[in-house]
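Starting off with a structure, shown below.
With one protein chain held back, the other chains of the complex are shown just where they sit.
Chain nomenclature is as follows: A, B and C, assigned in order of appearance, with residue numbering initiated at 1 for each chain independently.
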Amino acid sequence: MSVLVDQHTRVMVQGITGREGLFHTRQMIAYGTQVVAGVTPGKGGEWADSVPVFDTCKLAVEATAANCALIFVPARFAADAMLEAADAGLPLIVCISEGVPVQDMMLVRPYLDKCGARLIGPNCPGLLTPGGAKVGIIPGHIASVGTVGVVARSGTLTYEVLHALKQAGLGTSTCVGIGGDPVNGTSFLDVLKLFEDDPLTEKVVLIGEIGGRDEEDAAAYIANNYGKPVAAFIAGQSAPAGKRMGHAGAIVEGGAGTASEKIAALKAAGVRVARHPEELPALLA
Amino acid sequence: MSVLVDQHTRVMVQGITGREGLFHTRQMIAYGTQVVAGVTPGKGGEWADSVPVFDTCKLAVEATAANCALIFVPARFAADAMLEAADAGLPLIVCISEGVPVQDMMLVRPYLDKCGARLIGPNCPGLLTPGGAKVGIIPGHIASVGTVGVVARSGTLTYEVLHALKQAGLGTSTCVGIGGDPVNGTSFLDVLKLFEDDPLTEKVVLIGEIGGRDEEDAAAYIANNYGKPVAAFIAGQSAPAGKRMGHAGAIVEGGAGTASEKIAALKAAGVRVARHPEELPALLA
Amino acid sequence: MKLHEYQAKTIFAEHGIAIPRGRVADTKEQARDIAKELGGRVVVKAQVLVGGRGKAGGVKVADTPAAALKHAGEILGMQIKDLPVRKVLVDEAAAIKTEIYFGITNDRSARKPVMIASASGGIDIEEVAAQTPEKIIREHVDPFLGLRDYQLRHIASMIDLPREHWAAFAKIAHGLYNVYKNTDATLAEINPLVITEANQLVALDGKLVVDDNALYKHPELETLRDSDEETPAETEARIHGLSYVALDGEIGCMVNGAGLAMATMDIIQLYGGRPANFLDVGGGAGAEKVAAALRIILRDSKVKALLINIFGGITRCDEVARGVLTALETVGARLPMVVRLVGTNEEEGRKLLADAHMLTATSLADAAQKVVAAAGGAR
Partner (left out) sequence: MKLHEYQAKTIFAEHGIAIPRGRVADTKEQARDIAKELGGRVVVKAQVLVGGRGKAGGVKVADTPAAALKHAGEILGMQIKDLPVRKVLVDEAAAIKTEIYFGITNDRSARKPVMIASASGGIDIEEVAAQTPEKIIREHVDPFLGLRDYQLRHIASMIDLPREHWAAFAKIAHGLYNVYKNTDATLAEINPLVITEANQLVALDGKLVVDDNALYKHPELETLRDSDEETPAETEARIHGLSYVALDGEIGCMVNGAGLAMATMDIIQLYGGRPANFLDVGGGAGAEKVAAALRIILRDSKVKALLINIFGGITRCDEVARGVLTALETVGARLPMVVRLVGTNEEEGRKLLADAHMLTATSLADAAQKVVAAAGGAR
């Protein structure tokens, strides 16, 4: 088993008939992912290419035994989409949609926890297990099969790292893009634990950024006898405090959560910290 | 250890300065219960007889290490009182107040569950462990120390049974009045499990009434190798269907929850069912 | 507290739910005028707080104002399950294509509100539930999250509602959920919810029952209470804070506590008698309340004997005895009475009643047997 998804994962795409949803569904299918169902309210009974479309998640799950939801709906419908997927019993929900209001997420997250559903995102690039499955928008060709587990908050910066690893001849076991919103699902810490238990992952790359305490929490966990070597990069060393940097999560809160604090915490935990993304492959040697 | 409360239980009375709160506080102290704190907003710093009064539960718990809340506040403040007690970390909350709206309880109950607090009630007479502690309004003198565990939905009917047991020379280990509201805390089933694990309880008396499915759930549990003999009485055999019988819980819902159904379920589970309350002592022989 | 159809539908309309045009009338002439105002066919509907009015002939269609006058006259003269009809609702008649059921109530086992829907509305929904349970769609609402749109899409697809009506259905369902929340309802129901020939979704009939315990939050609902629909005894009981239900038997009961009151009725029946009522004087009842309770019971001419069963906890037996004596001064002791007082101040209570020529009993079984004998023996 790889981490979270593999070739047996049965993906249900919410918002499959939208522009992004359809584009990435095709990409995923081309990569070899099993996309078994789509959901678009009012379009039940239609098809998105070869994928049957349903009106509701419950109907989709009943008909196709989907076990992973992937959400591409506009931000204002994203909270409902996550709740619907959890209510339909899906154990893994990946939400790509960006721009979900924080107060909505403060309701969604505890409800999903109560349902026992794991959420990745929102506002994230999703999951890529090279040679297994691609659930999200990470371009498949930029990573090769390998033993480095990658976990990251941002999108294109993650691609940059995957690309750099591949250029250096290093493959990826699974890449998890957790997203950078202030209230989200899976954290760095959660993914570190998954990688720790995954026999196919030998080393871990963590790509953080300013804001929040997620990297600090991860550092504290690593410091306590983490079983695998970790290298990291933290974006935002040049960012002025308090300026909003596009990601809602990338706000330095009350002096905490700065890049230098995070880097210090990681270094103290024995993590090798890169000065820029392209240094990472060398640090894994 | 007895069930739920004993002489070491440290009771905090919410609404202690009210007429009922003060009356029953005196009764409890006279019985030997440790009433360590009272809470009445705006009266912090005063005393109710020998009991210090606080403005909030948190302050009361910090000062007195209370570990059981007993609530006498008017119905419109009862939901807040239960939530406050749970937030202050009390593991056992007994709510005597009657008339709490059902929709309020649909919010309170899951919140208390989340906090890990056990609720008895609302609209219940509370707990009596003869020789140990009295937490609620069950008259202390009507029961003697013994080995019969009593669990009941109603108030005075419970007293009637305790009285009949005492007249017959049978003592009580603990009496738990769970209340008859449609949405409440502890159920018959929960208390049956507590009695099952309690070495001081040898036999169990269950006093049910029409409405809901609590007695049926208890019967199903008893049927599955319950370790102690159980006798029961179900009130409402003569009640016409659909008429409201004072207790919000005592409404026959859509043909289910009638006395005859409950009696049949209990009998099928091997429970001896009395025709009237005074028959119960004989059934325990 | 149950509300009348016309009251329920007014509240529904305030929450954005489409209802037929119409108004309530106290007299047949008013009904005719409303029919004239509405124009076209109307339906005249008895407003009573019991079910089964349709089968009792309490709902009639009128093609003309004159017919409305005639039907209203008949209906306003009816009794439905012993309740006189004092008001009729005159609604424009809808051209019905489809009848749906949609309701929201509390599910006490799940501790959540539950929405219930069926494509087979209009007829008795309980019958549908019993015969073809698969036609009943149940969907719980998380009380913290509230009603979510996807739940309504699920219901709509499960009852095969044509897609063109999904948006209208969602609006009505959100409206009804808001009614349920805003009134602390225990039941909010639209039956039937119809699709008209003009392809509109309309709530043709409505039921609303609100939680008595929550009325303090909604003083505006308390004003809708129709005390015409209560017997004078029920009204008096409510005013005195007594829980009272009249029954058909001959033995009056006054008891403290609902559970004990039911057990007392049960034991009367066990020994061959029939209880004339359920009456719970509540905890800590004082003399005045007891006196009122006694007056209410003795007003029932069917009552041949009376059982007073008090287990004194908060309630003091001497207070109860004083109430009994006070009431007897007013109403006179025309019947045999059996009194059982146990618990707080039982001695004082018994002493007070010693001269009042009452039968006393110590055990519940003894009391029941005595009162059944006093009422003329087991039947």
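The criterion applied here is as follows: a residue touches a chain if its C-beta (ideal position, glycine included) is under 8 Å from a C-beta of that chain, and two chains touch if they have at least 3 such contacts.
Treat the numbers as computed from the prediction; the structure is a model and nothing was measured.
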Residue touching the undisplayed chain, where the options are A:133, A:175, A:194 or A:207: A:207
Among B:3, B:22, B:37 or B:57, exactly one should touch the missing chain; which is it? B:57
From the list A:160, A:190, A:215 or A:261, which touches the chain that is not on show? A:160
For the chain left out of this view, which of A:107, A:220 or A:264 touches it? A:107
Selected from A:8, A:193 or A:275 as touching the chain missing from the view: A:275
Touching the unshown chain, chain A contributes residues 20, 23, 75-76, 99-107, 109-110, 125, 137-139, 142, 152-160, 163, 180, 182-183, 207, 209-210, 212-213, 233, 235-240, 243-250, 253-254, 259, 275-278
Where chain B meets the left-out chain, the residues are 41-42, 44, 55-59, 80-81, 83-84, 87, 107, 111
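Everything that follows uses one rule, which is that only the chains that are shown with their structure count from here on.
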Any chain in contact with chain A as well as chain C: none
Which two chains does the highest number of contacting C-beta pairs join? B-C
How many angstrom between the C-alpha centroids of chain C and chain A? 55
Rounded to the nearest whole Å, what is the centre-to-centre distance of chain A and chain B, using the mean of the C-alpha atoms as each centre? 48
Where chain C touches two or more other chains at once, by residue number: 144
If I count partner chains per residue in chain A, which residues reach a count of at least 2? none
